[in-house]
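Only one protein chain is missing from this complex, and each of the others stays in its spot.
Let's turn to chain A:
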Amino acid sequence: AGGAYWVDSQQKRYVPVKGDHVIGIVTAKAGDVFKLDVGGSEQASLSYLAFEGATKRNRPNVQVGDLIYGQFLVANKDMEPEMVCIDSSGRSSGMGLIGQDGFLFKVSLGLIRKLLAPKCEIIQELSQLYPFELVLGMNGRIWVKAKTVQQTLIIVNILEACEYMTAEQRKQALAKLSGN
């Protein structure tokens, strides 16, 4: 028999899973390793060399408090989770240090999965409002950057409200905004 079962759940507390792409906040630099907060019970470790094009001489310019988008290499309940910013072929494929501007906020895990679904309506409708950059972490963290502070705030508030809004309410809200 066989077959995969997908159980959908609703929660806000993240548990690290191998292969998940998450946004981490750098809390410490210890020797050869960065310590990142990913929202789990333990901090994840990220090696200096796990970036694209990083060598012992050419270290990435990462400070405490910066945002990193990476994936879990090791994540189980017995060990400290480990992250990397390169995939198996050594390319970064979008991972690495996230830019200085923009805003980070937290939503529930269910909403993230909804947004990551292919052809997500919410993202398509929002992209017709203003251009913006968006990074979604499976740990519930979203990073947004738009041209102005006002636009960024609007996108943040709409994404947070999408948790509880029906599609109709969302369309109405966006219609009002694009009318302005």
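A few remarks follow.
Just so we're on the same page, a residue touches a chain if its C-beta (ideal position, glycine included) is under 8 Å from a C-beta of that chain, and two chains touch if they have at least 3 such contacts; residues count from 1.
Methods note: contacts and distances are computed from a predicted model.
One chain of the assembly is not displayed; among "Vacuolar protein sorting-associated protein 33B isoform X2", "OSCP1 protein", "Exosome complex component RRP45" or "FA complementation group C", its UniProt protein name is "Exosome complex component RRP45".
Looking at A:V22, A:A75 or A:I98, the residue that reaches the missing chain in the full complex is A:I98. Remark: the omitted chain is touched by one listed residue; of A:M79, A:L153 or A:A175 this is A:L153.
Taking the complete complex into account, residues 1-3, 10, 25, 27, 37, 39, 41, 43, 63, 65-67, 98-104, 110, 143, 149-150, 152-153, 156-157, 163-164, 166 of chain A touch the chain not shown.
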